[in-house]
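One protein chain is absent from this view; the other protein chains keep their places.
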């Protein structure tokens, strides 16, 4: 290998209970280059990165940095070796402020070991100014949306100058194209400065925009490492999933039925204003907008996670008062959150329990849970959604990010509501499974369900929706019919 | 087997609470005293100040077929049915400090808690000045000794001295540090306090600790029960007025004497009391000597 | 995975039943040390002795699984038991007395529940406050005095059905109820979810506050029953009884694998935890270990038991890995 190699992994093996996550992986990252890692959900991407970052330790195999054998047994060690990482499951301290988050683990101190708050503030201000972000420095992270946090994490990772190897595990899963373009500018400048970037994503077009090298993992094995030029999207996908895959959206013409959900001038204290829209049976409605446009907030209010100040929510012609999630669920409306860690999974409980959680009454006979029925339903659902898990009794926390997302989706499928509010439903889901989910959505629509999908991926919205509403700064700025769909039209409305 | 002519008797002593300093002293004395009896093999169990625990220990001792079970009840009535079970099982029984009255076939050795307080209360009757302000420190609620001693003070002192005002009365759970806390507050709330009436010496010592060195309280009277090493010293220094000696040694001596009589079947049932000597500045020297000999000082 | 050797098999058992093996070990060692240990009478004794705190521990387990806690159970037990005894002395009705105990304990736990759900007080503080209030109320009611001569009331704690003492019967019944609730009902599932991730539980449409309230109510029923057995066993109405029982209940529950981070725990584990403590106390008394030394040993063994359990659980993760191919 050339001198240019910054990081080299040799024969890495790693197993977890019930799975061999990595099988004899050889991988290297060069200086001044972007190495993209792709593969299906559960292929082992995150595991490999966590080994580099010292969160896990490989069972066998070696890691070399600058051709020297290194032992990375903790993230502290990794940091000493100039490695910084944005995690897929964004790991942050909810009680920490935006300001302190930038320096956590790395607080600047005076000679006497006193934390230098002035410097922290100055640094934080500078960073935010430079990136053109206007977050209040004293806001706690728990009060931000997951996309805000993702943005901040990106900013933090790229501004940390001491890092030579920067790992980004699905950094764009919750942000939209505009922010992605900004991120790519950052990455390019890092590349010019000779840094090695390892980048994981399920978004194919994105990969080809930024990659120098592409490595594909499948079931814990490395199936290809090639320069971008030697690959194209179809090849990568077929390497990933082991077969060809059509990239057409499985959109079908479905007869639009009755209006199921109608929202009339919904307001929430300065977060969103005068939201008016409706969804019919068999219809898939999209919500588009930039990060912070307020889409998530609208969904949360509809679902009863937040309160709203005024406005009407009408389901099947009946006005309902949503004060808690029970109100909406009882009226057949459910929401899939973009923040699966916080609002999606119960990490210490099994796949089975997570899947049936929202519809337990279905399994109760004479006050007792019917185990057999539960197992059947869950197994069927896992098959349908292609959830990769050693068994349905495995704790959800042991699944890969994408598979956790599938479990959360499965939970709502089991619940079988009339209205689906889906906030970034394909977040972190691989291309193969994505199309399965699109098919599922189509099938649901066919059964007369109403679907409202918030997504930051324009192709997905354009491909799947019947109508798209666009939001900007808390207001609806327009509604597009399918025949008027185009990236340009949406973006124009999104910037307000 | 001629050498082992004498039979060994297994005796269980079920203490109220080994964490409580008087109970610990008594247990230690009993162990020491038992060493003088070659035919007695004594085991000590700790009731940890809990009725439920103590009852369990009694049950265990019955199951284990001890020859004699000595109970220092945490709370006489609560242990009664279990003490009765001891007798039913054909095992010798002694209840002590305080006795459980009226168990047929059971023996008892005691210092009467009512009398212990009554003797100092009688002294106080004379010593406490007219229209005095006094504070009262109580033991744990529901505790037999605590309530008997308080009853004695009520009957022998307060009932006879309507002129005396109780300006503060709290439960300090036999503890020195808790008593200090209350006394500190009372000192703030009252112009003067003439006497400390405490159900044991630890609490009296705690209250005295608070007014130590304060000339205003040079003449404060204070009464306790137990005759602990600390109390005896305080009396010698002239800071404490009087206490009743509840002598663990005397109790232990008597208990072992009775034990021997019972296990060797010399008697079937016996009830006996030790005395309640009052310790004051006049006779304090002999008690200091006693504690010094015991290594408590 | 095909040729599982005997050693492997054993190590699997060890991993799955870590804390249970500790119990077995303790049992075997105790039987060897002292011949009295293994008698039916002694084992019955132990079971009877741990029955009250284990009943409390069942309630505590349900609560901790849900991310809650009860520090007031000892005090509420005393208050409920005391009022029950006093109602019995007034009316002579055992049934009424039993009902009163449960009503009082449930009432106190409803207040706990309201503080925790409606007023969002941390369970530690809410139940600490209740601990003080219930104890104060109990002492105030009898002015610190004990109630004696409780007559037939003793059947609850000193009686037996067939050969089995009543406290053990209650212990078994409540254990089964706890197991059933946790394992087989919607309430149980919801509680695991709430403790595991409350926000996700809310987002799954679980009425979190109602379930938490139910958890406290169930706990209240258990505490009430424990109160009746306690007073009956000590043969008196003790306003100052059962002090520190909250710690003992918590200990059994935690040794049995219930986790303060919530979402994890079982009724069976709690029973095991309770017996570990029970065997330990019993054998040390049988052998006649000095009380102070007992404390030291007890502390040490409890720590070792939990350390062993944690270790084997970790090994499980590791060795299962090896079997995947």
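Note that the chains take the letters A, B and C in the order they are written out, and that residue 1 is the start of every chain.
Assume a residue touches a chain if its C-beta (ideal position, glycine included) is under 8 Å from a C-beta of that chain, and two chains touch if they have at least 3 such contacts.
Note that the structure is a prediction, hence the values are computed from the model and not measured.
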Just to verify: which one of A:104, A:238 or A:391 makes contact with the chain not shown? A:104
Of B:233, B:250 or B:270, which one is in contact with the hidden chain? B:233
Just one of B:177, B:219 or B:289 touches the chain that is missing; which is it? B:177
Chain B, residues in touch with the chain not shown (by the definition above): 18-21, 23-25, 27-28, 138, 141, 167-171, 175-177, 180-182, 184-189, 205-206, 209, 212, 228-230, 233, 296-297
Absent-chain interface residues of chain A come out as 53, 55, 74-76, 78-79, 85, 87, 91-96, 100, 104-107, 109, 113-115, 143, 269-271
Positions on chain C contacted by the hidden chain, ascending: 115, 119-122, 124-126, 128-133, 135-137, 139-140, 143-144, 247, 250-251, 254-255, 259-260, 290-300, 302-303, 306-307, 310-311, 314
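Following the convention adopted for this analysis, only the chains that are shown with their structure count from here on.
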Here the gap between chain B and chain C, centre to centre from mean Cα coordinates and rounded to Å, is 34
Where the CA atoms of chain A average out and where those of chain B average out, how many Å apart are those spots? 71
Can you work out the whole-Å distance between the CA centroids of chain A and chain C? 42
For chain B, give me the residues that contact two or more of the other chains. none
